[in-house]
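One protein chain omitted, others in place.
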Amino acid sequence: MNRRLSLFNVTSLVIGFAFLYLPILLLVVYSFNASRLVTVWGGFSTQWYVALFRNEALMEAAWVTLRIALLSASLATVLGTLAALALTRYGRFFGRTLFTGMVYAPMVMPEVITGLSLLLFFVAIGLDRGFWTITLAHTTLTMCFVTVVVQSRLMTFDRSLEEAAMDLGAPPLRTFFSVTLPLIAPSIVAGFLLAFTLSLDDLVIASFNTGPGATTLPIRIYSQVRLGLSPEVNAASAILIGIVTLGVVTATLLSKRSLLREEPNAH
Amino acid sequence: MRRSFAPWSDPAAKPLIRFENVTKRFGDAVAVDHLSLNIYESEFFCLLGPSGCGKTTLMRMLAGFEHPSEGRITLADRDLAGVPPYRRPVNMMFQSYALFPHMSVERNIAFGLKQDGLPKAEIAARVDEMLRLVQLERLAKRSPSQLSGGQRQRVALARALAKKPKVLLLDEPLGALDKKLREETQFELMDIQHDLGMTFVVVTHDQEEAMTMADRIAVMDHGRIVQVATPGEIYEQPKTRFIAEFVGDVNIIEGNVLGQENGHWRVRSRSAQPPLTIDDPDEVLHSDQAVAIAVRPEKMVIQRDPPGTDAVNVLTGEVWDIGYLGDWTVYRVKLASGEILRVTRANRSRYVESPIDWDEQVYVTFAPDAAVILAE
Partner (left out) sequence: MEPQRSFPKKLASSLVPAVPYLWLGLFFLVPFLIVFKISLSDPAVSQPPYKPVFEWGDVAGFFQGLDLENFEVLTSDDLYLSATLSSVRIAAISTILLLLVGFPIAYAMARAPERYRSLLVAMIILPFWTSFLIRIYAWIAILKPEGLLNQGLLALGVIGEPLNILNTETAVYIGIVYAYLPFMVLPLYATLEKMDDTLLEAAQDLGSPPWRAFWTITVPLAMPGIIAGSLLCFIPAVGEFVIPDLLGGSETLMIGRQLWSEFFSNRDWPLASAVAILLLIILVVPIVIYRDVESRRVETKA
């Protein structure tokens, strides 16, 4: 069928994407503003970037956030992949309904609830709040997203590839590592990136579970923003946006290449 | 069952549908090329051709989903230009059936009637009538996903018939059915069309389907109509080599015209000694013109013994392949010139004393009026 875009369709797209991208674009533009007043253009300057890198508290927060994100995303990837395998390959096991509930609920659960409940749990078991409590909390939240990403790939996975490997003499475990894992790898990578970004981004859950010496970047930015607009925050945001854009573009190119490689098996 | 029905040969008859010099372009591609065609009331009309020949585009223009780039389409003397699909007295049975997955069989059939705002009781009565017509009364409450392919096809038919359109368009109506069901359904469609007296326009790439059902067939190729005629004429008097090869099996013998003798054409061919004698008086040919002689496999006779001296059109060769089909046996005979002929023979008796065997020398003959001369 030849689908045609009407004028209304094109307008929807243009306005929709303008709405999505203009605020981000403005933020980046104004990070190069010489004026201290964030909304008044005072000429081009990179002074806020310089100030940003001299801001030790912000740099320290960025380092903590990065470590938490790497660690929790790695843990979440392992746990999420296992959960996806459990949901797709283990049929009906005991407590499956509860299990799917626990996988899907954290994704929509308001963050204040998740954050508070984990905090109360850590207090109850006597774990000191700080780096580790945030990491555990983020792992729990993000593993669910990994599960869904990997699960949807496993659902479309051609089981006959595994059967062929076993038919040719590979035992189940070797089949998994030599056939299944390489083929679902792109979705695992996507899941990891998603988990990493979510952890990097989280304010609410981290605020509940933070402790001395574990102030993350969103917590730091939030406390600055509450005091008013800050050109330094603009600069920090612009850098984050740059990194993310670069990451997404790279990931898209990589996944396109792996898709091309997979094409013969896709149908 | 079939009535004598030939409004196309009656100069006083008025066509129901007229395509007048219609062209349709998609960008640079020409899908339909200056095409004119008349379809008459109550006709069972088939558009036949290979995929990409423009037959579906032609049908979609009639339904209103495409608009002619040039030319005019009229229905009952009304110009259809600017009439949107939902206001045309034409309904279509889609190739994919396009049954609404969120509606029951009943609601699918009622859909078109509801659009007309008919009273509820009338809709219900018409739906019942349609369900009876396609024998699906028991499945009225089912959803399309719970039906077999054949049942879906019937629902699609009932839905398209429910509004009693002036013209019913059927896009590859039997394409998704298996062979047995397809044959049964062909006859059912013919009966329904006959009982309702409706005009049917069918698009198909399956020549057998077209031959069985149609009053007339239009063979299309590259956006043009190559021949419009009854199934018998299309098969026995194909106008071009394309039609001869597309409709049914055919043997083509190439040669050059020697001249006319006693009203018969004499054609020289490297496949046959002496020259062939063909009775096709309508052709206008000149000497030495290159022609193709088309002979259907069932019109050739295969025999082991040499034919009499008065026999015309004798080809000799050896049996290359034999295919036993039960009702027919197909012989593939390799001529000295290297060409391979396809000859069929009806298996009239259950036991044949010494059947023709592989590698045997055989003679293949055909009557002068069994062949058609096609100008190259």
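Letters are used for the chains, namely A and B, taken in the order the chains are written, and counting of residues starts over at 1 for each.
As a convention for this text, a residue touches a chain if its C-beta (ideal position, glycine included) is under 8 Å from a C-beta of that chain, and two chains touch if they have at least 3 such contacts.
For clarity, every value in this text was computed on a predicted model and none was experimentally measured.
S.K.: In the whole complex, not just what's shown, which of A:34, A:51, A:86 or A:183 touches the removed chain?
M.R.: A:86
S.K.: Looking at the full complex, which residue from A:55, A:140, A:180 or A:215 touches the chain that isn't shown here?
M.R.: A:140
S.K.: Which candidate, B:11, B:84 or B:326, sits in contact with the chain we can't see?
M.R.: Candidates B:11, B:84 or B:326; residue touching the omitted chain: B:84.
S.K.: If the hidden chain were put back, which residues of subunit B would touch it?
M.R.: Contact residues on subunit B toward the absent chain are 63-65, 84-87, 90-92, 94, 96, 98, 100-102, 111-112, 115-116, 159-160, 163.
S.K.: Contact with the hidden chain only, please: which subunit A residues?
M.R.: 1, 3-5, 8-10, 12-13, 16-17, 19-21, 23-24, 26-27, 30, 38-40, 79-80, 82-83, 85-86, 89-90, 93, 95, 99-106, 108-113, 116-118, 120-121, 123-124, 136-137, 139-140, 143, 147-148, 151-152, 155-156, 166, 172, 197, 200-201, 203-204, 207-208, 218, 221-222, 225-226, 229, 233, 237, 240-241, 244-245, 247-248, 252
By definition in this document, only the chains that are shown with their structure count from here on.
S.K.: Approximately how many whole Å separate the CA-defined centres of subunit A and subunit B?
M.R.: Chain centroid spacing, subunit A to subunit B, equals 59 Å.
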